[in-house]
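What follows is chain A.
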Amino acid sequence: MHALLALNPAYWQTTTLKLVVILLTVVTGAFILVYGFLFKMMAHMQSRLGPMEAGPHGLLQLMAEFGKFLQKEDIFPSKADRRVFALAPFVVLASTFLVYVVIPAGPRLIVEDFDTGIFFALAMSSLSVLGVLMAGWASANKYSLMGALRAAGQLIAYELPLVLAIVGVVVQAQSLSLQTIVHQQADGAIFGFTGIGTPFILTQFVGFFIFLVAMQAELTQTPFDMPLAESELVAGYLTEYSGIRFLLFFIAEFATAFAFAAIAATLFLGGWYVPGVHGAMADVIGPLALGAKIIGVSFLIFWIRFTYPRFREDQLQTFAWKYLIPLSLINITATGILKVVF
Partner candidate 1 sequence: MTVTDHQKSMYIAGQAADARINIELETEGMTLNIGPQHPATHGTLRIVVRLDGEQVVWADPVCGYMHRGYEKLTEVRTYPQITTLVNRIDWLSSFANEVPFILAAEQLMGIDAPPRAQWIRTILFEMARIANITLFLGEMGAQLGAITPVFYAFRDREHVLNLIESATGGRFHPNYDRIGGLKDDLPKGWVDECKDVMHRVRDFCDELETLLMGNEIFAQRMRGIGVIPAQVGLDYGLSGANIRASGVDWDIRRDEDSPLAWKHCDWKVWTHVDGDSYARYWVRLQETREASKIVDQLLDGLPAGPIMAKVPRIIKVPAGEAWVHTENPLGEMGYYVVSQGGLGPFRCKIRSASFNNVSIVPWLLQGVYVPDIITILSSLYFILGDIDR
Partner candidate 2 sequence: MSSAPDTEAAPAAESADDASAPPPVDELRQGIVAVFTKDLGDAVVETEVANGDVWIRVNRDAWRAAGESAKRHGFDYFCFLSAIDWLPNPDLSGEKIWDPDPSAGDGSTGSTEQSSGVAGGDSRFQVLARVYDVRRFVGVTFKADLDEAHPEVDTWTTVFAGADWHERETWEMYGFNFVGHPGLRHLYLPGEFEGFPGRKDFPLLAREVKPWPGLVDVEPMPGGADDEPAEGEEVAAE
């Protein structure tokens, strides 16, 4: 990026630049997901058109929603614990932003290339449980309390398969840093054919499946959306929120979806790597390739979200502990053995 700009910005300039870029990606990411999938794709899957009035084909519908939420009154329930209630959305938002730090979009387009990149990302994403519990407990409402407890149980239960699914990839790439994982996938060869490198999905398809299912649960989306089960708990831990705080939760939810889709694309589909593109060009094509892969992965997530009914609480837990975790352990051992053999 420095060569590109051919100037030598001071440290604080690069950080502000990175900050601005991250902010933009989060907002546009959330925008694409919400507009593309939640509005348009869901509508066409239900044989209807979705928003058409605001802007051409409803493009400005999100601006309208944005404005609506901003001008709505930010209500605090009387018996709510004011500070915790006010802080909860920011904790969830913080955990989302921190995940973006380690996602590489190009050879040099990365905020900070930690050696323990993927470990850091998952640790940050599990922060959101705190925010949800704070929200549920502080709003002094039976429904949100139950919603928060369910969310806590579910997120913790699905943290494990999420992590175990990644261990397979890490074993194969022999590194925790996302950049090296992408490089590993770039210059591997499948039986001599080096055309498309070796995206780990080919060898780690079990890991990919478990990661997708656990991701669906982390995002509390159907079939795992017990915490926000509208038909029972009205709106789970979000019941008492309105106005700007509800908007923050809403952006956080879809920004996390974008972040997880980006991690899945990086780990399993080769990240920003496009076969036959190296050096400076990769910095330009990289983000587009990553974007396309993210769209592909999130298409899968939202497709499942619009089709399936919801698991019940105990079925959800048994599914995690009895099926996903043993499966991921088997996957890890298999990768380990194969790694040693080849």
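The set was built so that all candidates are chains of the complex that A comes from, given by their letters.
Here, contacts are C-beta pairs under 8 Å (C-beta built on N, C-alpha and C of every residue); 3 or more make two chains touch, one makes a residue touch a chain; residues count from 1.
It should be emphasised that the depicted structure is a prediction, and the values quoted were computed from it without experimental measurement.
Asks: Among 1 or 2, all from the same complex, single out the one that touches chain A.
Replies: The answer is candidate 1.
Asks: What does chain A use to touch candidate 1 in their complex?
Replies: Checking each residue of chain A against candidate 1 gives 42, 45-48, 142, 146, 222-223, 225-226, 229-232, 234, 306-315.
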